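Okay, structure first, notes after.
One chain of protein is taken out of this complex; the other chains stay put.
Just so it is clear, A, B and C label the chains in written order, and each chain counts residues from 1 on its own.
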Amino acid sequence: MKKMLVLLLSLALVVPMVAGCSGSSTTAEDSDVIKIGVFEPLTGANAAGGELEVDGIELANQLRPEVLGKKVELVVADNKSDKAEATTAAARLIEKDKVVAVLGSWGSSLSIAAGDVVKTNEVPAVALSATNPQVTAGNDYYFRVCFLDPFQGTVMANYASKNLNAKKVAIIQEVSNDYSVGLAKFFTDAFVKLTGDPNAIVATGNYNTGDQDFTGILTNIKATNPDVIFAPGNYTESALIIKQARALGITAPFIGGDTWETNEFITVGGADVEGAVMSTFFDDTNPLTEAGKTFVAEYKKAYPDRENIPAVTALGYDGYMMTLDAIERAGSADPKAIRDALAATVDFEGATGMITIDANGDAQKTEAIIKVVKDGKFTYLDSVTVQ
Amino acid sequence: MSLLKTENVVMQFGGVVAVNDLNIDIKKGELAALIGPNGAGKTTAFNVITGVYAPTKGKVLFSPVDSVGVTNEIDITARKPNKITNLGIARTFQNIRLFKELTVMENVLVATHQNVDFNFLSATLRLPKAIRGELKAKQDCELLLDRMGLIDLKDEKASSLPYGQQRHLEIARALATDPQLLLLDEPAAGMNPQETDELTDLILKLKTDFGLTIFMIEHHMDLVMEISDHIYVLDFGCTIAKGTPDQIQNDPKVIEAYLGVDADVED
Amino acid sequence: MENIQHRFGAYIKIHWKTIVFLGVVLITIGLLDQFVDSYIRRLLNLCAIYTIISLGMNLVNGFTGQFSLGQAGFMAVGAYTVAIFTVPIEARATIFYLAPMTPLLANIQLPFIVALLLGGLVSAGFAFLIGGPCLRLRGDYLAIATLGFSEIIRIVFTNTQTITNGALGIKSIPTITSLWWTYGIAIIIIVLMILLINSSYGRAFKSIREDEIAAEAMGVGLFKTKMTSFMIGAFFTGIGGGLFAALLGTVDPKQFYFTLTYNFLLIIVLGGLGSISGTVIASFVVTLGQEWLRFLDEPMAFGLDLPIFRPGLRMVVFSALLMVVVLFYRKGLMGTNELTWDFIGKKIKVIKSKFNRKKSASQGGDNK
Partner (left out) sequence: MVVGMTLETFLQQLINGLSIGSLYALIAIGYTMVYGILRLINFAHGDIFMMAAYFTYFGIAVFFLPWYVTFFITIVLTILLGVGIERFAYRPLRDAPKTSLLISAIGVSFLLENLATYLFSGKPQAFPNFPLMTNPINFGSLTVQPVSILIPIVTFFIMIGLLFLINHTKVGMAMRAVSVDYDTAKLMGIKINGVISSTFAIGSGLAAVGAILWCMKYPSVLPLMGVVIGLKCFIAAVIGGIGNVKGAVLGGLILGFSEVLMVAFFPALTGYRDAVAFIILIIILLFLPNGLLGKKQVEKV
């Protein structure tokens, strides 16, 4: 009896699935809505980042809900911070929901996983904050609105060398995170070049995502007495690293990348992350463009209780707006036409700056924002231009 | 000629001596019995012989006839149980240990696995050699099951058999390993007098038909006295007597052990 | 002689229904391959791959009774082997942009099928190395040791930058899209499993599951037999991992976190530890079910804006399902039974008789 129940239960699971598949929806052309896929991690390790980008996309959608006289509908798919799920989620957006373009994902590896799906199905995708060069490399259908790791690494190396006068730097990288490893490498290259000292990196510590105890590597680093510690990586681990460094009596300033700019970095790090410096894409107190000012005003209207605006939210906003701009220029909701229009984007005015898409599909950006944690807030410090 | 000898075997668990200075000498072709009160260390002795436990001290020697008919004395002390089975010692268990979810036929077939002369690839791909081997094993096992009166049940799950037949199946399975020495651990446990009688006949028949040497642990004294050639009596791990059934029946130490006369009275 | 011939036939007896069934399956795959879109295709491919991997796991856990939790690691080995040896040579420089690939491997490219087989073999090789220390351990120690090895493999792959490209992973792996690759291999592996399980080796595996001590006393070498099962299981899993890499087109170490193994654990528990057909059915149920249950993660499920429907609910339901199966349907769908024609016939009979006896049927039947 029990077994029959299980069998029935399983059938109940599978049958609607198959039925649902076969009766899939109408094609894009004859519908009066244009569907755009939002491909983000809403659960799992990257959930926090995913939610922030979705905020920006949804805000943009409220501001500009129509294009070509048709309603734009967002279809959100959770890629669970997991690659296998990511490819299925991307395929689902394209095949089942018939989206004409995809936005996302937070986390370069998830975007890379979806790369193949969008390429073979010939549907364009716009990465928002994925900074790994491999996202767009060799893929004509992936674009992005943010800058790349090599750029960010160079920016921080410049900052460390010029503004902080650092001669000796220690690096702490999250070995299991492609973003962190990449940034550490580009930083190293740029910093060694700037100082001309091949031994300018005095110590390197590795950790894995999810680690909580860093006292071992920090004690080693303390012994080398660096001027600055560069620790790109996940915000939770980074905040814990800084806390433990301070508890061990390390006073050297910490600098990092854009992933630090989340509220959790400050809530977890507390007073110890005061003075931590990071590069990022956007600053709400100093919008670079008119579009940026509009975005800030609208964001404050939509979320009056939030203090500062995360850069990735601005990128989400830009990704949506740029895609709609491309649809308008293409004059059709045909994915291929949208792709061509996206590739031809020149001087699109985004909230995070002017965007011109280059041959690789990357946004050519020359300006990065440097922020510092001050009084428990991310505060504008400087903007750096690197060619 | 001895088939199995143990020399001064001692088995200790922590501080407990389960078997102390065991010296057994089983001649080829005889039926020997190991008796003694509960907890005397009988099953432990079996476990040492079959390699389940490595003895703390002492040696176990086995003299099987090999495939070309030559007899060699082999030291099997602390060898792996399956190696000892390969050499020709098979056993049954006091608390039946059949492969419950497997069929009767499969239970017996498992015991022929040690003789496979083909590897898993040819078995999986059903190469001719494997097919021949499997068919041969099946034929042999069918004969054996027929012999044990289990042939009609060959596709039943072992766990579904009645108790008495499970005992029979255990013996059939042990015989399928093609042993020279068969160790039976309380084969008649839980049987009524009629079943015990039948079992007695069966054991004697198997012994002659298969040319076996049998060593068994048994509590049914009638059975032991009736069919044994030699009897060893264990108490508290020590061999307190050995000899023919007649000698044992009249040994005061045995009577004492079984009747529980206080030791110091005798001393 | 005649007798042998007859028995030969009986030994590899194939029911005509089986041939018809196989034909239907093949035609279905052919039709699906022609007509489904890439989303369904991806799901169906995943079902086949999960079937392969779960069979590898069930061989060790279900048939041999060794509780191993190393699936994710063996998958990783297979996946990386395929990735390393099939990525186009010209793409390698851009993929290994932080540190170039070691010159030993940089210029070797193999055809997919060769790389796939190699993946299975390397995985079996790892199983050999791991099995040495692990298979001598008692049940739950084996679980934790295999889990540990799977983590070690992942950590090593994270750190060997010039071979595996570390955390960056490998992308641009030539992908497979046709259902024939995955289903062809899955069918071959199912057939091999059936043949293996019904051979002397299969019986030896099962005897160890049933009672190690008795098996050993019957002359079955525990270590050698467990090792054989472990290596074959790893081989299948490696093949599955290789297909997985080729399906996704990209691999990185984070994919092979040990919780991935729980997926396959759920499949084999639901299908029945020690049942091939159960594993196949459960692979489909779990893979498709997991996708179908996505509506639980959407705030607007059933057109109602209920706050309980939000991301994460699906996994809660899923893990609860595992608990329900373990607690109340311990034997899963099939137990150690197989979906043979005899089995189906018996079931139909049981159902029929129940139907006839309507009321008196409440206690009888197959609830053992």
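By definition in this document, a contact is a pair of C-beta atoms (placed from the backbone, for glycine too) under 8 Å apart; a residue touches a chain by one contact, two chains touch by 3 or more.
All values derive from a computational prediction rather than experimental measurement.
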item: Per the touch definition above, residue among A:T188, A:T236 or A:S279 touching the missing chain; value: A:T236
item: Which of C:A204, C:V269 or C:V285 contacts the chain that the document leaves out; value: C:V269
item: Candidate in contact with the missing chain, chosen from A:N208, A:T289, A:Q364 or A:S383; value: A:N208
item: For chain A, residues in touch with the removed chain; value: 43-45, 47-48, 175, 203-208, 210-213, 215-217, 219-220, 222-223, 236, 239-240, 243-244, 246-249, 264, 267-268, 270
item: Touching residues on chain C - with respect to the absent chain; value: 61, 65, 67, 133-134, 136-137, 139-141, 143-145, 147-149, 151-152, 155-156, 158-159, 213, 259, 262, 265, 269, 273, 310-313, 315-316, 318-320, 322-323, 326-327, 330
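Quick note on the criterion: only the chains that are shown with their structure count from here on.
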item: Chains most often in contact, by C-beta pairs; value: A-C
item: Chain closest to the middle, measuring from C-alpha centroids that were averaged per chain; value: C
item: CA centroid of chain A to CA centroid of chain B, Å; value: 71
item: Inter-chain centre distance, chain B versus chain C - centres from mean C-alpha coordinates, in Å; value: 41
item: Chain centre separation (chain A, chain C; CA means) in Å; value: 34
item: Set of chain B residues in contact with two or more other chains; value: none
item: Parts of chain A lying in touch with chain C, wherever the complex brings them together; value: 1-7, 10, 13-14, 16-18, 20-21, 24, 42-43, 47, 76, 78, 82-84, 87-88, 91-92, 94-96, 109, 112-113, 115-117, 120-121, 132-134, 137-138, 174-178, 180-182, 185, 206, 208-209
item: Contact footprint of chain C on chain B as seen in their complex; value: 50, 52, 80-83, 85-86, 90-91, 93, 97-102, 106, 109-116, 120, 123-126, 130-131, 133-135, 137-138, 173-174, 176-177
item: Chain B-touching residues of chain C, taken from the complex the two chains share; value: 4, 7-8, 11-12, 192, 195-196, 199-201, 203-204, 206-207, 209-211, 213-222, 228, 232, 274, 336
